[in-house]
Structure formats: structure tokens, C-alpha cells
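Removed: one protein chain of the complex. Kept in place: all other protein chains.
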Amino acid sequence: MHGILSKIEALKSLRHDLFNHDVLLTWTCSDEAVRAIVLVAEILEDIARGGVSLRSFESGLGVAMFRDHSTRTRYAFRSACNLLGLATEELDESTSQIAHGETVRETAAMVGFLTEVVGIRDDMFLGEGHKYMLEVSASLDESHRAGVLLQRPAVINLQSDLDHPTQSLADLGHISGRFGGLDRLKGRKLAMTWAYSPSYGKPLSVPQGIITLMTRFGMDVVLAHPPGYELVDDTISAARGFAATSGGSFTVVDSMAAAFNGADIVYPKSWAPMAVMHERTRLIRSGERAKLADLERDALATNARFTDWECTEALMKHTRNGDALYMHCLPADVTGVGCAAGEVSRSVFERARLDTYREASHKPFVIAAMILSTRVSDVAELLSRRLHEGRPRRDGAR
Amino acid sequence: MHGILSKIEALKSLRHDLFNHDVLLTWTCSDEAVRAIVLVAEILEDIARGGVSLRSFESGLGVAMFRDHSTRTRYAFRSACNLLGLATEELDESTSQIAHGETVRETAAMVGFLTEVVGIRDDMFLGEGHKYMLEVSASLDESHRAGVLLQRPAVINLQSDLDHPTQSLADLGHISGRFGGLDRLKGRKLAMTWAYSPSYGKPLSVPQGIITLMTRFGMDVVLAHPPGYELVDDTISAARGFAATSGGSFTVVDSMAAAFNGADIVYPKSWAPMAVMHERTRLIRSGERAKLADLERDALATNARFTDWECTEALMKHTRNGDALYMHCLPADVTGVGCAAGEVSRSVFERARLDTYREASHKPFVIAAMILSTRVSDVAELLSRRLHEGRPRRDGAR
Partner (left out) sequence: MHGILSKIEALKSLRHDLFNHDVLLTWTCSDEAVRAIVLVAEILEDIARGGVSLRSFESGLGVAMFRDHSTRTRYAFRSACNLLGLATEELDESTSQIAHGETVRETAAMVGFLTEVVGIRDDMFLGEGHKYMLEVSASLDESHRAGVLLQRPAVINLQSDLDHPTQSLADLGHISGRFGGLDRLKGRKLAMTWAYSPSYGKPLSVPQGIITLMTRFGMDVVLAHPPGYELVDDTISAARGFAATSGGSFTVVDSMAAAFNGADIVYPKSWAPMAVMHERTRLIRSGERAKLADLERDALATNARFTDWECTEALMKHTRNGDALYMHCLPADVTGVGCAAGEVSRSVFERARLDTYREASHKPFVIAAMILSTRVSDVAELLSRRLHEGRPRRDGAR
């Protein structure tokens, strides 16, 4: 309780402009905005763990637009909304459809009348997802200005082609918890590295989210990948810029071993070659569906040249004290479990498994923190009110 | 606030028997019932806009039975239920299945135990949708009489083959707002006209809903369509009857231009030929699926003879002051946007676009008004209580 109160005090000193805005990319948020989301998520988790209700909406909807299937993201969004008192409505759109213009403007208005937040997952088409979110955002602005919408819902990025803020901020909270706070991360070495997977088309948003966020806290972030698996230029520039400002560093290397060497944190994870993702978007848009199968076959063949990019016990031995924090956004491709060869060896993953679940457990609270920060003008005041009311989340649970 | 209170006063004087009844067709409702729904919807919107909670159910379900896909109707129903405190459960049934008898009776009971309202959309099969709603209604009566159901849920028509009350009442509210109240509509000319669309099988319920509802308020309602696109006889008779009683008029013409001439309001919208809709129902029922493709091809060819039925700038010039209120239930087929030739020209639609969103924005409130009016004995008293409690819909939203 005392711990929570001092966190709420700390929150009061963070000035940011999230209220009445969207959360689409972390790199356009101020440091204080980022710190506020992580801190609010932590306070929410503490209060929930204490069994106290966080319900703050009497009614209102969270609309989830999923342009990619995801049980976990659906659950995280729904439980975040539910924690605060919002009901959810889902719009499952076809993964093969790229909507634009009129349709987006109209749909955004039609599902916005009594909506507080619109969560969008659109990570499948490089060059498209973020653009789509901007379109929804502009459409909501237009309808709100015209008085059509009672309120302007916040748009929250649940994973785009560029960034995955709910993941990277949950990861940041996890790292912060492990190393004693955001101010204890300076000088820590984080290895964000590509890893082999026998699958195709995995988005680039996780590595991009990680390198752009972790460089803000003075960490030494190393990105490792085979040739052809580069990330989007803007995210590399952002990472370099943040590293320069924060007193950390950002380097790109071409081997997992080099990245792991002395690392405090390793994040081995597969993603698709950028060129493949661009070509994929182009083929879908132009309707050349027959060529998609060829593209997939070629992409898998390219991947297969790098099966040695696997997080093994041998590699882990070279991390700081042989004991780096292993991270993954899940589900991981574990060698000998879901596939013959994958991102990580069975024994490394099994040792870290429950900890990766813990890493994921922050996600609903990060989403709830984004909702509160964008919808409520004084979150610290609201949280301290919830705490003092002390209404039990579940009656009779003593 | 003063405005809301005087509306609640006005509501008290409207006597109707909606409580514990269904809302299936507007033309079987009394004038006072119709006015009550429109007024309650307006008050709900005012209160919600003021940020005050309208939650009135501690628990309870709204069950949505959709026999046709609809993102918008789902959203409108869900947000209406949520506004009042109800959760929703959806039964998505196949669009090709026409259930009867045992199945309907049993299903109605099985989803009724803790249900306050059953919203049904069944607009695809002429001669079927309304009948299905009556079957559900009778089944709920039977199970309630037998003590199987704790309460008799209200059935609300979310669009049938005959009527689309949530649309027409939202439209009426929109018109009322534009012209200064239901008592200022007398003598206004409304043109409900067919328009060309390169699609097939659009229901007749919107035009039928409009001509039967708007004739009650002394308007001069003109229906225009090409030969073969007649509406169901009963709705024509109802419109004639209402026009006679209200001192308005109801006429049928065979050109869009004639209908638009001097009109205050234009509603150009496509629908299918009645004969095609009847044949479609027959073919589906008899299982002659192969013939459905022929029917669709023929129907599209027939439509194509009337591509000049388009709401253009030239036609709009002939409306009252060249500035009639353009209405549409959305989505519209806009020429040069979703199709080469459609119901309305791009420039006409673009000018009216945000206003059609506003038209649609009344729908969740109309549905909520129907739920309250059928479930609560003294709606005025409840609304004034909500207003005086003044609980914020969203905490901390100052």
C-alpha cells in the first residue's frame, strides 16, 4: 500500500500529453509519456493484485479491429477493458483485405458513437498497418469535430507493421522489474537478435519496437541479423537518435554470438526479410495471388540458410555470468517441440518458460494504462481514489 | 439540463403500451408510442452527451440473432445494450437457413432464461423475416407463461423483410432535429426513391419503413421507382391510411425527377424487385440453388436498365431551394467510389457524408429507447432519476 502510494506520487510529476491522444508509436511519445504508461501499468497491477476494483467506466465500449488472428491479443485487450469497466466489440476483418478511403472513414464513424477506445492490430502488411491506423485516427477526428461522435475514442496500436507498443512497453516493465527500475538500466547490454524459424511472414514490429524503446534508457542495444533481414530505416534512425541522447549505444552486428557476448538481456526472435514483406503487400494489392505461394517457398528457403541462428545453451554461456534474461513475445518456435529446428533450444526455453509468461502478464495492464492515460485527465488522482475506495474486485474473496 | 427536463415532462404525457411488448413494426404502434421512442432516444442522447451514466440494469443479456451479416447493426445493438448495463450474446445463424417450428420454439426458450431483450435481424427473405419474429415472440410467450423464463424478453426488430424500425425512427429523429420537431414536419415533401445499384437482393424494408412512418406526420411522401420495383401491398396501404389521417399525402410516381421536384428531403436508395425477392425465397426453400445464380444475373440485368436513377447535382437543383436534406441508411453505392455507377454522385454524397453519419448516430439511442420503453414501466421517472444521480459515464473525464 505504501509502495503504491509513492508510485502514485511519482506519477504526478510526469508531465505528458497522452490525454485525448492516440498511442501508435512509442518513438513519437515523450520520455515522460513512456514512463507514465509503464508506471501506471505497474500501479494497476499492484492494485489488482491487492484485490481492489479498478472499475472507472460505467459504460462504454472498447472496439477491437483485428486484421490478424490473435487469441492472446484479444484476451489482453478484453481483460484490460473489463478491468476498467468497458465492454468490448470485435471487428474481425479479413486478413487479405486492405481497406481504404471511404470505407475506413465510414466504418470508423459507425463504430465510434459510444466508444472510448479503438484497439487495432494490423501487422501483416509492411507499409500498410500504421497508415491504416492514421486513417482511422483522422476519420475519428473528422467525425468528432462534426459532432457526430459524443467523444473522440483513443486509437491504440495493438501491433502494426512498424511498432508493437503494448509488447515493448510490457517488455520494458518486465526488464525494469528485473533490474530494479527504469533508472537502473543504463549500461545494460540488450541483444535483439534474429533467430531461425521454419515459418514465413512474421512481422518486423517486435524487433523495431524493442530497439527504438530500449535505447531510450541508456542501454547498449545490439541488433543482430543475417543479411537481408534489415529493419525499416526509420526505426534504425530512431534507435540511433535515442541512444545518442540517452548515453547508451546502438550497434548492428551480423552474428548472434557477437550480440550475446556479455549481454544482460537476450531477445532471440524470428522475423521476415523486409523485401519479402514489401513484395507480399504488393502481390496482395495487385491481386497476383498465384505468386504468393512462390514467394512463401522462396522465403522459407532463404530462412533455411540460417538454421544456426538458434539460442542454445552454448550461446547463453557467453552472456553476462552465463545468465542473461531470456525474453520472447510468445509463442516461441522451440527446437524439438513445435518444430525440428527453431528459435531456441528446448532446455533454454524450458528454464525461461514461466518467466516469459510473466513477461506477457504485464500486457493487459499496459493496455489498461494506455486507456486510462488517453481517456482520463488526471490518472494519479483517479488511481488514488480507487485505492482509497478499496472496493473489492471480487466480493467475498477473503 | 433545462432542455432535458422539459423533454422528460413531455414524455410523461405520452400514453402508450410498449411496456412488456415487442417492437416489430412501426405501423402497428400508436402515434404516442412512436413519439415516445423518438423522444426517449433524444433524451438518452442528451444525457449521454452530458457525460452522465444511463446504466439501469445490474445484469441481464441482450441476445442478438443475426440472419444477415452486419457490423453496424451489431455495434448499434451492443452499444445500446452496454449503455443501459446489459451484456450481449450473439447467435450468428447461417443466412441460407430458414428455421421453423420446434427449432425456433426451443431456441427461443434456451436463450431467454436471463435475457431482457432479443434483437433480430432477418431481412434477407421476403415473406419470412417478420414471420420468424412472430414465431420467436410466440415462443417466448409460451415459455414465459409456463414459468420457464424468469421474465418475458422483449423482441426488437433490427430489420425484417417488412420494416426497419430502428432505421426509420433514427431517420425520423434526424428529420425532426433538422426541421425543429415532429410538429414542424407537416407539409414537408419527402422523396423516397429507388436508385440504381450494381448489386442484387437489397431488402425492401428501408423504403417500406420510411413511407409508413413519415406519412404519420403530415408530410407529403412521394415514392418513386421503375416498373417492377413495387413495395409490399400492405405497406402501401398503411402509408395511404396514415397520410389520410395525418393530413399529409402519399403518392407514387415513376421518375426520380418528379419525386425530387420541390422536395425538402430526398432518400434515394436501391432495393430489389419484389418478384425477385419472392423467387429467391422460393428457390432457397426448395433447394434449387443452381437457379439462384440465374436469378441474380437476371436481376442485375434488370437493374442495369435503370442506371439513370442516380441522385445527381442536376437533380438536387430541383429540390426546395436546391438544398434538400439528403438521407441514406448507409453504406451508399457512390458513383466513382465503390462502383462505376451507383445510387448517388460523388459530389452530392461527399457534401452530405458527415450528415449521413449523424443520421446513423441516432441508431444506438433508438435501440436503447426501445429497450427502456419495453422493459421499464415508467421511463420518464427512470430518466429523471439517472439525471439527478448524475453519475459520470467515465470517471475522471473532466
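Think of it as A and B in the order they're written, each chain with its own count starting at 1.
Everything below uses one rule, namely that a contact is a pair of C-beta atoms (placed from the backbone, for glycine too) under 8 Å apart; a residue touches a chain by one contact, two chains touch by 3 or more.
Values in this document were obtained by computation on a predicted structure and should not be read as measured data.
Undergrad: Please pick, from B:S143, B:T235 or B:S361, the residue that touches the omitted chain in the full complex.
TA: Final answer for the missing-chain contact: B:S143.
Undergrad: For the full complex, which residue in A:G287, A:G322 or A:G396 touches the chain that was left out?
TA: A:G396
Undergrad: Taking the full complex into account, find the residue in A:A87, A:M133, A:A238 or A:V344 that is in contact with the omitted chain.
TA: That would be A:A87, which touches the missing chain.
Undergrad: Please output the residues of subunit A touching the missing chain, sorted low to high.
TA: 45, 48-49, 53-55, 71-72, 74-76, 78-79, 82-85, 87-88, 330-331, 334, 337-338, 353-354, 357-358, 360-361, 364, 391-398
Undergrad: Using the touch rule from the top, list residues of subunit B that touch the missing partner.
TA: Touching the chain left out of view, subunit B contributes residues 56-61, 63, 87, 89, 91, 101-103, 105-107, 109-111, 113-116, 142-143, 146-150, 375-379, 381-382, 385.
Everything that follows uses one rule, which is that only the chains that are shown with their structure count from here on.
Undergrad: Give me the superposition rotation angle from subunit A to subunit B, based on Cα atoms, as a multiple of 5 degrees.
TA: Result for this pair is 120 degrees.
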